[in-house]
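What you see is the complex with one protein chain gone and the rest in place.
For reference, chains read A and B in written order, and residue numbers begin at 1 within each chain.
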Amino acid sequence: MADFEPRIVTFCCNWCSYAGADGAGVARLQMPTNFRIIRTMCSARVDPEHVLRAFSKGADGVMILGCHPADCHYIGGNYRARRRIALLRMVLEQYGFDPRRLKLEWVSASEGEKFQKTICEFVDTIKALGPTPLVKGDE
Amino acid sequence: MTKSALVIGGGIAGIQASLDLADRDIHVYLVEKDPTIGGKMCRLDKTFPTNDCSACILSPKMADCAGHPNITVMSYSEVVKVDGEAGDFKVTVKKKPRYVKLKECTGCGDCVAKCPTKNIPDQFEYGLTTRKAIYIPHAQAVPRVALIDPNYCKMILNGKCGICEKTCKKGAINYADKEEEEVLEVGSIIAAVGFQLWDAGYATEYGYGRYDNVVTSMEYERMMCASGPDHGHIKCPSNGEAPQKIAFIQCCGSRSEKKNWKKYCSSVCCMYATKQAIITKEHAQVQEDIFFMDIRSYGKEFEAYIKRAQGQYGIIMHRGARVSNVEEDPETKKLTINYTDKDGNGTSAEYDLVVLSIGLNPPEGAEELAKVLGIGLNEYGFCETSVFKPLETTRPGILVSGAFSAPKDIPTTVAESSGASAKAGAYIVDENFEPCAPKQYPAEKDVAGKEPRVGVWVCECGINIGATVDVPSVAAYAGTLPHVVYATKTMYACAQDTLQAISAAIKEHDLNRVVVASCTPRTHEPLFRIACREGGLNQYLFNMANIRDQCSWIHMHEPEAATKKAKDLVRMAIAKACLLEPLEGAKIPVTQKAAVIGGGITGMTTALDIAAQGFEVHLVEREGQLGGQALNFRHKENGVDTLEFVKGLIDKVNSNNLIKVHLNAKVKDIPGFVGNFNLQLEDGTDEPVGAVIFAVGAPAYKPTEYNYGSDAKVMTGLECEQAIADGKFNKKNVAFIQCVGSRNESVGYCSRVCCTTALRNAIQIKLADPTANVTIFHKDIRTYGFREEMYRKASEVGVRFLRYDEEAPLPAYDGNTVTAFDLTLGADVSVPVDCVVLSNGIAPAREEKEELAKMVKVPISKDGFYFEAHQKLRPVDFATEGVYVAGLAHWPKHMDECIAQGSGAASRALTIISKKFLTSEGIVASVNEDYCDGCGVCEGCCEYKAITIVSKDGKLKSNVNAGLCKGCGCCVAACPSGAMEQKGFKNIQIQAEIDACLDYPVGGE
Partner (left out) sequence: MSKMGFFSNLFKKKDKKKDAAPAAAPAAAPAAAGASSMGGSIYAETDANQPIPGYVPGLGAPEGGKIKLAIYWAAACGGCDVSVLDSDEKVLNVGAMADIVMWPVAADGKEKDIEEMEDGSITVSLINGAVRNAENEHMVRLLRQKSQLVVAYGSCACFGGTPALANLIPGGSKEVLDYVYNQTPTSKAFCEAYPDKPHVPQTEIDVPEGHLTLPTLYNRVKSLDQVIDVDYYVPGCPPTQETLGQLLDAVVAFVYKGVALPPKGTHIGVTKRTLCEECPRHKENKRLDEIKEPYQVNIDPDKCLMDQGILCLGAATVGGCGAKCTRVGQPCRGCYGPTDKVTEHGASVFTAVASLFPILEEDPTCKEDKIIDIMSSIKDPLGYFYAYTMSKALIARSVKEGGQ
């Protein structure tokens, strides 16, 4: 799996994790290029449908990053998000996906380093898991 | 006719003061002597303690200033005469000739490229590079236009050249340009002229000017900066090689009796040197040593920053080490620093590069300006103010903010500038006051049903993006994508000329969507949105791709992969942009009243400043009387009794009809949102207010150390002050113990005020009884700014200082003696005492703060104080709109700082409550009633109670209050029927991003 470059979709909330990602940039923390960030205002805006869509389009992994519990800019959006993602993870497992392909993590605006660490670890995890098990065109 | 306000100085101080006045609908003239606004801050690389990129956080404010309809920026101009009096000044402003027509020049730089007259030292880069006779001050200059230096221009000097005139396609060159004068009628003036740097040429012992590798801190700042002469690659000037060892020498030009040196402390150098050391470490593996006397990390989260520098970054701190001189090896150009180590031994060390942490001086021309303005200067040449009137000069109607009154850091400057604008506004707002009319933008084009026509700008951000990402190829790629009709690269997307180009291109190419690929929307989206509006496009038809912070900066060593990623990000942004719809914010009525929680000095100041502009204030105090902790103070400031001042303030509050005081009052809840809060007290009071200010203070730390309370010899600093004032203090052997309840394992921060308090008391004791033995046990003495004078005075009157190790436990006390290891003597020292004064710090009272914090959803910092929206540039704002913080609730600080911040909070609140209506965010949830059956899933998951299920024509429907909705989108994901949508983040828009991200192979094409 040496040349496997995973395709990872990362949803970041505007206030904490997107700012944390910016913070990683400001601090010039280096990390793999495999992820693309989609900004939403809150992790609670991420509809599990968006995650399923990403997987259906061939994403090898999906991350949802939000504010730490108790730190949500919108008070409790991250609590809603964690419930939805927990249920989504059950659904993905039923499909046969390795649940590690979906990661929910909390990154604050000041945690550029945690952002870096989270990305690096997730890329490693997905590299170890290999490409998405979703095979197109198999009838 | 309503008068304007005048702000002199276009640095961060002047910019903030102008913006606050302008947002309060007062017209402002902003006069700056340099060709561009931005001051010193726009030359900085990063800012402490958050390491924010200085230019990144400042340039949006510079652009706001330039684009604000209520601000007239007069750059390259000086005030030469002030007639009249407060409320009715006539100010003569001299405009220096640019020899380039301001309105014609597009800043294209063609003339600069062709100009034959080179090698003129570039002032912006502190002479590190050169410029030409015609030049643009710097890339992010506002206004970003060229000007000619008449001292070098051959055409102006002897009429031979004229190349720039031939080159300029706009015909903007005007060699006959003349100095002009204009008379402005203004109601009040804010002098925010900042500071100048100490001339390092006086540091002969450190070899500045003689040794190649000795540079000043500001020069180093430019060397570090990615937009600086070496693009952020730090090199030894002697040979261009990367230094392996760097030394920072503190207090250059400060805290010294030497000729041409300054006696005061410059307040900011400890922190900026530490910042420079940290940032350098992030770039390269370098050994860095800082030589200093005391580390003065007294500000918010400064102490933790210093700790991080030592612990995490391994920066070597030479405490109490005064460098005697620097010597250069003429062969290698390496530098030897001779210094006294902590054991008192003379020693030396060799470095490749030495950075002199130079201090802050009064601004150039301060005396002249003071004469013109008719204001007084203090003994150091800074603007004269007093502790109780920190924002007022000696002349009514003329205010001061920022470093012109004393050396200070950026957050303090910003808070003061807001405060000065509140004071300045009070001279202008009267019963005849007419607010400025809102800015008129061109009519917005109708894009409904039209095929998307996207314009794309890909920013190089100097080399920030361009050095890693192949920007031309990204721009070319963008041009191949569907619906893109215009795609280009640009050096600085945020520069004034690009913003204008965006507006122009919207018309020229009939664009109906705009995408900018540059930095982060968190800082720059507002800027580009304005550019869209200027071009007649709804501001929500704009989208950004973050190819700097989240691409070039984090993939610096993978240019190819980063370029591919940038293409993906641009494609995603375009895909979403095509589906964006024009949005309008809702108009929300505002209750034009404010609530101030806390009736101490800060709260009373805030209330008075708001009332001074004619708005009603509810001042809530939990005790039975106003005044707060200052009621216990017994010392004088500037010869005036603090208690008298406080009583005067209470009288002013009580006699002001617009201020409703609620005593013995406890806040029950503050429901609502910006412009529409309800102040609910436990006594049943329920008053609508538009803004809320938290000025709840912070109590003194109650010591548990030294048997305080049971040992009669032990007292707190305040008790000592009271005893002295009452003439009851008669102790002979006094020990002051600093940092009780501060800078320890459980309380990480410095309480900022204790050193000054201890010195004041110690001096009093010694003056009253010169035979008394007074010893101050300390870790560092933090008498920043002019407070340094007290330190000097204390030594003069014979107060003894004993520095103990900051990592060591507090000095031991056995009931009769205080013992500590004296770092200077290198031995244990015991001092017999009959009195121990504990410099007990300030405790945050986190629990009390949390109660209020929950009501309006604001955060608390890890130290237990309120956490503002941005540590550097929004020091009194919260992320929750309409709620502000000032005084000790924000961080420990001195009385003058509390007063200035109180005024600052008043100004911020005034920007809200001075208007009858606010316009809400466009990004809110909305219900498509055709699909909604009121199942209520959304209602239950809205944290802001913005959603209610209502009956419409007998059918249940969800209803969103746009004023309460914060636009999180939680309900949208929850909605099972697809009836709920989030404007700006609609499902199809997010889906488009996902699809655009994945429908192509990794890396585009």
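Couple of notes before you dig in:
Heads up, the rule we're going with is that contacts are C-beta pairs under 8 Å (C-beta built on N, C-alpha and C of every residue); 3 or more make two chains touch, one makes a residue touch a chain.
Owing to the predicted nature of the structure, the values given are computational and were not obtained by experimental measurement.
Interface note for the absent chain: among A:11, A:74 or A:97, the touching residue is A:97.
The chain that is not drawn here is touched, among residues B:40, B:571 or B:713, by B:571. Among B:114, B:263, B:333 or B:483, only B:483 touches the chain that is left out of the view. Looking at B:726, B:814, B:930 or B:953, the residue that reaches the missing chain in the full complex is B:930.
For chain A, the residues touching the chain absent from view are 47-49, 52-53, 55-56, 69-70, 76, 79-80, 82-84, 86-91, 94-98, 104, 129-130, 132-135, 138-139. Although one chain is not shown, part of chain B still touches it, namely residues 449-452, 481-483, 571, 574-576, 578-579, 928, 930-937, 939-941, 955-956, 970, 973-979, 987-989, 991-993, 995-996, 999-1000.
Basically, only the chains that are shown with their structure count from here on.
Inter-chain spacing, taken between the CA centroids of chain A and chain B, is 33 Å. Listed in rising order, the residues of chain B touching chain A in the complex are 50-53, 56, 282-283, 520-522, 546, 548-551, 553-558, 561-562, 564-565, 568-569, 572, 857, 859, 879, 923, 941, 943-944, 966-970, 972-974, 982, 985, 987, 990-991, 993-995, 997-999, 1002. Those residues of chain A whose C-beta lies close enough to touch chain B in the complex are 5, 7, 9, 14-15, 18-19, 21-22, 24-31, 33-34, 36-42, 44-50, 53-54, 57-59, 71, 73-77, 80, 84, 110, 116.
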